[in-house]
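Yeah, one chain of the complex is gone here, protein chain that is, but the others are all in their spots.
Labels run A and B following the written order; every chain starts at residue 1.
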Amino acid sequence: MPEDMVVHGLEWTVKELFVYPNEYIYWAIQIVMYPYMTGLVAGAFVLSSLYHVFGQKDLKPIAQFSLVFSLALLPVAALPLLLHLQQPTRALEPLLTPHFTSAIAAFGIVITFYGLIVLSEIWFVYRAYFVAQVHELKEQPGLLSALRRIVYRALTIGASDVSDGAIRVDKKAATILAAIGIPTACFLHGYAGFIFGSVKANALWMSPLMPVIFIMSAVVSGIALCMLTYIIIMEWQAYQSRRGGSVLEASEIKGAEIDVISKATRYLLAFLVLAITLEILDLIFRGYTAMKSWDILRSVMYGQDFRNIFILQYTLGNLVPFMLLVLPGRTLRRTAVALVLVLFGVFMMRWNVVIGGQAFSLSFSGYMHYELPIIPHNLETFKEGLFGALTVISMPFVLFWVINKFIPSLRRDAESIK
Amino acid sequence: MKWHVLNPLWVAIGAIGLVLLARQFMVPDDFGVHGRNFTYGYHRLSNIQEWKDFPVKYQGRDYCTDCHAENVQEISGSAHAIIQCENCHGPGVNHPGSVQSLTIDTSRGLCLRCHADLAYPNTNRGTMPSVVDKTHRRRRECINCHDPHNPRGV
Partner (left out) sequence: MTHSRRDFLKEAVGTTLTSVVPLSAFTLLSTEEAKAALADLKIRYAFLVDTNKCVGCGLCVKACKTENEIPYDAPVTRTWIERYVITKDGKTHIDSPMAGRDGFTDRKMHDEEIDPADIAKAFFVPKGCNHCENPPCVQVCPVGATYQTKEGVVLVDRKWCMGCAYCVMACPFGVRFIHPVHKVVDKCTMCYHRTTKGLPTACVANCPFGARQLANLKDPDDPVTKIITTQRVAVLKDLYGTKPHIFYLGLDLNVR
């Protein structure tokens, strides 16, 4: 076969017994990354909304951060899809000719709508800060300050009234947007679950529970990521101030606040329990009703995927962090470990749904094994390989670093906003 | 009245306007619902003609008869009557135009498709003469001894 002729999926699929000739693992690592990233987006936003809408004052510091972080996550949610598409130059088509009977067509509309909400909410929260920066930077000399001033002026979109009345309106608008944003975030990730749950051809995916399971685990992952990033950043800043390298006074840096973490942990546990309950329920139903697909599904779950499902996801990713968070004497370090495990558990859930659903043939008489390409040797094995996945997972942090330069959201900086 | 609350809305409308404008240029004019309903008929209409214009390769036995009547007659009276000319001779497209002669597949593999011994009971295949490839004249082509147009002929 000539060099440019690649059978998509052939490289990383190993077939066993009888598999239809055209069956390969078409939805590979990037399709695992995509719901994972959108889940983080939805979860981060819900966490922020717990403060803005439900007035959970203890969550204020982390709420600021998670709102901006969800903005950094948003473009990254689209990145796995761009890497997956065989024709990425046609990626805008779901916006141009959306075929609404397809769950994926909803993607263009929902992510646009959701993006507008997040951007608008951030605007209302930070508008006074932008205006303040415009005034402050006027005094400072230098090209960099002038450039930054231009950016802030653009960000104000001409609204420079910072009277008490205007600020009150800003707060009200932010609250309403956060309220609308919660169902939108749920929809954003619920429909991702619908993408899988509505595929009747796939015996593992087809389930009305899929959208709900996805939403629950999305919120879990979002909260966990925000908490973890928050802890790391705050502890790093506290560490730096203790070493005497910081400009601010030591008393201002207290590190990650235990109260904030405790409160967020309670929400995390609630959603974690919900997510696990639904997944176990799905499993029990399948075993009980024992449809034609049950034989091969059971064979996959208890055989080749046993480690991935029961050990990595359910035990290491759910049970162990649950114990760590619930047992008395919970320290910050134990929480951090639990959060890492939770994030891993949610990733394994996505993996077990996407890859697990393709681990058996449509013939129910054969298996497919997924071998993630590690070292890329062509474009395909990069895009749908380990390095493609690493590119995706590192992007939000890069973006957040850039955004944070203009829209500061960490405790030290947030103090100057409200 | 704090009008500044509507500023993000204007930006949003602008962005949506841009998308609608892009649609005018990027979506072909004949894209729409053609046929049954939106679910099954949403597509670009000119694609139908594009598929119709795809080049035909196989011509069928009637096409070969025009010039090769003798061969057609011979095979039609033999046990291989059901075999299509193009099964062994390849598609007749561009022949006799730009393709002077078709490449005939004379490999063992071609004959073994039907005649490899599989010994399956109660099948159409079981009624046909068959050979065990490994033990039947291994290094020769079948046509060395068997005439494909008249397999049972002397």
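Criterion: a residue touches a chain if its C-beta (ideal position, glycine included) is under 8 Å from a C-beta of that chain, and two chains touch if they have at least 3 such contacts.
Values in this document were obtained by computation on a predicted structure and should not be read as measured data.
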Absent-chain contact - pick from A:Val6, A:Val151 or A:Val337: A:Val6
Residues from chain B at the interface with the omitted partner, ascending: 1-2, 5-6, 8-9, 12-13, 16, 19-20, 23, 31-36, 38-44, 47-48, 50-58, 60, 82-84, 86-87, 90-91, 109, 112-114, 116, 118-125, 128, 133
Contacts of chain A with the absent chain, listed as residue ranges: 1, 4-10, 17-18, 20-24, 26-27, 81, 84-88, 90-91, 93-105, 107, 109, 112-113, 116, 168-169, 172-173, 176-177, 180, 195, 198-202, 361-365
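Just so we're on the same page, only the chains that are shown with their structure count from here on.
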Rounded Å distance between chain A and chain B, as computed from the means of their C-alpha atoms: 45
Sites on chain A touched by chain B in the complex: 92, 95-97, 99-101, 112, 116, 119-120, 123-124, 127, 157-159, 161, 165-166, 169-170, 173
In the complex, chain B residues that touch chain A: 2, 4-5, 7-8, 11-12, 15-16, 19, 22-23, 26-27, 31, 38-39, 42
